[in-house]
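A single protein chain has been omitted from the complex, and every remaining protein chain is retained in its original position.
As written, the chain order gives the labels A, B and C, with residue 1 at the start of each chain.
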Amino acid sequence: MKKITIRETVLFYDTDCGGVVSNIAYLRFVEKARAALFSELGMDLLSMTETGLFPVVIRTEIDYRTPARLGHEITVTACLAAVDKVRATCDFTLTITGSDGTTKTIAGARQIVALVQMPEGRPKRLPAEWFIFTG
Amino acid sequence: MKKITIRETVLFYDTDCGGVVSNIAYLRFVEKARAALFSELGMDLLSMTETGLFPVVIRTEIDYRTPARLGHEITVTACLAAVDKVRATCDFTLTITGSDGTTKTIAGARQIVALVQMPEGRPKRLPAEWFIFTG
Amino acid sequence: MKKITIRETVLFYDTDCGGVVSNIAYLRFVEKARAALFSELGMDLLSMTETGLFPVVIRTEIDYRTPARLGHEITVTACLAAVDKVRATCDFTLTITGSDGTTKTIAGARQIVALVQMPEGRPKRLPAEWFIFTG
Partner (left out) sequence: MKKITIRETVLFYDTDCGGVVSNIAYLRFVEKARAALFSELGMDLLSMTETGLFPVVIRTEIDYRTPARLGHEITVTACLAAVDKVRATCDFTLTITGSDGTTKTIAGARQIVALVQMPEGRPKRLPAEWFIFTG
């Protein structure tokens, strides 16, 4: 199963006046992890511009479990959970590790992604090899 | 049933290099509508700062259906779909109206929100009157 | 002199954990005002997509004077301060009005904008009529 991990530190622009990471900012962490996952699958960002083949998010689900704060280092693990002809399901787990070494899950997310050939905007079948990458 | 509508024009910072509104930007439209809905329910943003009682999003789901583009006017309708003791479910429908007058749904979203008393971070029961506002 | 005014309420995603509007969020207010100013000058967002003629910001200056907070209504006034063959200078003043009726300037900004014909990426002369719109 293809699985990647990224780390990202919470900056001021990720937080809101509640003192914690904004619900919207988590989606940036998720998108950064998805870019790393797709790169691992052979679709890196630079090649997208050349081929005109872009991933398009058609559904996002995210559960916020524990707040993260300024300066926390967030670990995002992403994997390709399922694929069918035209859709890939990507799962994301976001965690922080406290100064005492314990790890807390701060959020879990799932995104369903289609591939679209631009500029026509035509949906495209997923690469056959992606089927063997799912868990 | 409490229901509100806002209108928001797609600006450059809402779009990405795919030429359409970024999946993350939709969450700003949703948050703006949620602020209007909560204001209608008696919790406006200014009073939150005074009371220290803040809505916290604990889950978001969003389905992206049709792309929206620069300059499109997006209408967001938000309603309080359900409440239990500690959680409110808010539903959102995002539409655009074409130059021919036809309306297209561009996205549908649902958020589950808890109320948290700051700075203690203690969850609080929803106001009793919110129960009569659900559909 | 062409001059427009917009109003925008500070939402959660505009603030950071310092309890005030993030320095980056102000640029969204400025961009919204610039879109309104350019629309007034005959370049609205929808027509940009059709003509392929886009404004490109080549310089931004912004001075942050007084913090704004969640729920504050920010008034942004924008005007076309100067134009030469290929560059327009836009000035922005951001204010809030307190409950006692006094107005405070929270920030002042200036952006220099060029017009670029896409997809060639070729700079284009400013419309002649813009010269009479400056203050």
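Keep this in mind: a contact is a pair of C-beta atoms (placed from the backbone, for glycine too) under 8 Å apart; a residue touches a chain by one contact, two chains touch by 3 or more.
Remember, it's a predicted structure, so these values are computed and weren't measured experimentally.
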Based on the whole complex, identify which of C:Leu27, C:Leu41 or C:Leu126 touches the chain you can't see.
C:Leu27
Decide which residue listed in A:Met48, A:Leu94, A:Ala109 or A:Leu126 touches the omitted chain of the complex.
A:Met48
Touch rule applied to chain B and the missing chain gives residues 12-13, 15-20, 22, 24, 69-70
Pick out the residues on chain C that sit against the missing chain.
17-19, 23-24, 27-28, 31, 49, 54, 56-64, 118-119
Which residue numbers on chain A touch the omitted chain?
9-13, 28, 31-32, 35, 44-49, 69-72
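Here is the rule we use: only the chains that are shown with their structure count from here on.
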At what distance in angstrom does the C-alpha mean of chain C lie from that of chain A?
33
In chain C, what residues contact two or more other chains?
12-13, 69-70
